[in-house]
Every structure is written in structure tokens, then in C-alpha cells.
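Note that one protein chain of the assembly has been removed; the remaining protein chains are unaltered in position.
Think of it as A and B in the order they're written, each chain with its own count starting at 1.
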Amino acid sequence: MFEFSYLVALLATVTFSITGVLAARTVRIDLFGVVVVGVVTAVGGGTLRDIILDVPVFWIEDASYVVAAVIAAVATFVLKDLISRRYQLLLYLDALGVALFASSAIIKTLSLGLENTHAAVMGVITGIGGGLIRDLLTGRPTLIMSRDLYASPILLGVSVQLLVLAHTGMSASLAMLLGGAVIFLSRCAAIHWHLQMPDQLTLDSRDSGH
Amino acid sequence: MFEFSYLVALLATVTFSITGVLAARTVRIDLFGVVVVGVVTAVGGGTLRDIILDVPVFWIEDASYVVAAVIAAVATFVLKDLISRRYQLLLYLDALGVALFASSAIIKTLSLGLENTHAAVMGVITGIGGGLIRDLLTGRPTLIMSRDLYASPILLGVSVQLLVLAHTGMSASLAMLLGGAVIFLSRCAAIHWHLQMPDQLTLDSRDSGH
Partner (left out) sequence: MFEFSYLVALLATVTFSITGVLAARTVRIDLFGVVVVGVVTAVGGGTLRDIILDVPVFWIEDASYVVAAVIAAVATFVLKDLISRRYQLLLYLDALGVALFASSAIIKTLSLGLENTHAAVMGVITGIGGGLIRDLLTGRPTLIMSRDLYASPILLGVSVQLLVLAHTGMSASLAMLLGGAVIFLSRCAAIHWHLQMPDQLTLDSRDSGH
């Protein structure tokens, strides 16, 4: 169980580091700048989570997350010419990172004896924290403003995970897998088919005053 | 006293959640995205305050703040068509949230035995923190760049509250009400009459080099 969480967190860190490098491609930025953006993106969400929960920050306890983020950033930089449809890749990798971080944050929050409400909020904050920091640092519109469904898949997966944990005998690891899969797959569907909320459930400046 | 502080914090949370939703209207964003922006805006400033003071984060101790922020965000979304002059409303609600958060942060900081300087800084950070996060997330120019007086009313109210506490026998609750009222009313005046600092006390790019 513990090792599984460790691997999930490591994979999420690597994933977000790659998205940081891909997001930075829209400006002229050198190798070391790329590494900084990659690492901050990778550890940003989990750092926010741990600070708010007042537990030791995960990469202070185990520096291997930082090392993994650095290696992933450099590797992405080196292999950048192999990546042709980068923007789509960025979206899918972001979806994977969000799914991994959000579902594992729920386990961590509940293991501290906190409530489901806390777990849901920490899942969302951890899931989108790194990506938001990445978007702010690289001057992009934040992904939360994405035209396609973005917050909804996260809230859906987080709800599924918490409901399953509360009402079935499913193990925490399995529930994490399930919640993460719901987030990843529903976000992938949103990206691929450009799924959007029905207009009644969408705020749009063009409606203002009606 | 404690219940009064609780009600003030709850009102400030609800107020800022509403401003988050109103600020998000300038982009296409769905119901769940709206809830995320509303909650992060609502609890952002107080979270910053508690993390810097190294005390338990207020919504971790009591999840009802998060629940209130979610309800406020959804209600604002549902009632959005009733709100016609949204931008003005956003400004006045922001003024109310800033006043409530800033004046209550002073009480919390002083109750930890810290100095007036700390209380003033925490008042400002708590007051503008949530609004700054909201503006960054929704890609708006931060309100601190407002043409009309913004930081000045906060510093004025904070100073009044601290002076009254130090030099009169006024209770902490009453001083909080007074400080908050000074912030709210002077900011409202600034919005309504477009009060600005005299040019000698304003930094302006058009003056550069003179």
C-alpha cells in the first residue's frame, strides 16, 4: 500500500514535470529555466497540500521526487523534437497528473483523520495546484478556464472515490485507482470530444444581463 | 466574542466566494469550475494567514467554511441572471470581504501575542489574499492595480483598529467592527466617487523620467 502510493506520487511528479516543460515551449526559455519550471510544476500541488495539512512536505522528506522531476524535465527537453503534437500531449499528460495527484491526496487527507469535505477539497487543490502554478509562471490562461470540462471530471472522480470508500468495503488503494481512472478517462473524453457543460450550467460573458 | 468572530469569518467567506463567481463570468467556465474558483477565492486569504502564523488552517479545523463557500458559489451561479450590474457589485462585495477578513485577521494575530506590525501585515495579506488569487486564476488585472484607492482604505482601517486597541479601552470586537467599517466605507467611497490619490502620491508610467 505505502509503496503503491509512493509510485503513484512519483509518476504524477514526472508527469507534471513534463507538462511544465511543454507549457514553457511557448516562450524562449533555456534548459535551466525549463528545469525550474518543470520542478515547480511537479511538486507545487503536493507542496500546497502538505503545507495546508501541516505535515512535512513530501519532497523534503524524500528528495527523490525532486531528482525525478529534474530528470524528467531534462529528458523532455532533449526529446522535444520527437514530440510533434505537443499541445494535445500536454492536455492528456495534465489529465494523468491531475488524476494521480487528486486521488492520492484523498488517501493522505483521510489517513490524517479528517472529513470527506476536507478530502474532496484537498483532492482538487492537489490535482490542479501544480498545473495552476505552471500556467501562471508561463503566462498561459489557467487550465481551469479551459473551454472543455476540466473541474467537473475531478469533482466526479473525487466523489466516486469518497462514496466507494464510505459505502463499500473496497480497499483504499483500489478506491484510489477507481477515482483516478474516473478523473483521467472523463477528462480524456472531454479533451477528445470537446465535451462541454450544457449552456444552462455554464457562465458565459455573452449571456450577461439576460 | 468567539461566535462573533466565527460569524464574521463565515460572512467574509461567503462574500469572497460570490466575488470569485462574478469575476469568473468574463470567461466561459462551467458550474464546477465556478465552485472551484469560488472556494479558492473564499478560503485563500485566511489560508495564507494561518500558514504564515503556523496555526491550524481555519477550514481544516471547521469544514463549514468550505460548505458555506460551495453553497454561496452555486447560489450565485443560479441567480446570475438577476444580477445586472455585476462589475459594480463585484467591487462592493470585494470591499466587504476585504474589510471583514482584514479586521478579523488583526484580532487573530494579536491573540497570538504578536506585535502591531505583524497584525497590520497580516490584516493586509488576509484582506487582499483571496482577491489576488481570484484575479490571478481568472486572468484579471489584480485589484491592487485598481485606478481607485484600494490599498489605502485597508491601511487606514487597519491603523485605526490598532490605534484604538492600543490607546483606548475599547473591546477587541468593537475595535474590529470600527476598523472593518473604516475599510468598507472608505473603499465604497473610493469606488463610488472614483477617489484617487493626488498625483504626487501616485506612481504613473506617463511620468517616468521626469
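Keep this in mind: a contact is a pair of C-beta atoms (placed from the backbone, for glycine too) under 8 Å apart; a residue touches a chain by one contact, two chains touch by 3 or more.
These numbers come from a predicted model, not from an experiment.
**Q** Which of these touches the unseen chain: A:Leu10, A:Val36 or A:Leu114?
**A** A:Val36
**Q** Have a look at A:Thr117, A:Thr138, A:Ser159 or A:Ser173 and name the one touching the chain we're not showing.
**A** A:Thr138
**Q** With the full complex in mind, choose from B:Ala151, B:Ala172 or B:Ala189 the residue touching the hidden chain.
**A** Touching the chain that is not displayed is residue B:Ala151.
**Q** Of the residues in chain A, which ones touch the absent chain?
**A** The list for chain A reads 21, 24-37, 39-40, 47, 51, 56-57, 59-60, 63, 66-67, 77, 80-81, 84, 86, 136-139.
**Q** Tell me which stretches of chain B touch the chain missing from the display.
**A** For chain B, the residues touching the absent chain are 51-54, 114-115, 117-118, 121, 124-125, 128, 132, 136, 141-142, 144-145, 147, 149-152, 154-155, 196-197, 201-205, 207-210.
Just so it is clear, only the chains that are shown with their structure count from here on.
**Q** Using mean C-alpha positions as chain centres, tell me how far chain A is from chain B in Å, no decimals.
**A** Each chain's C-alpha centroid was found; their separation is 28 Å.
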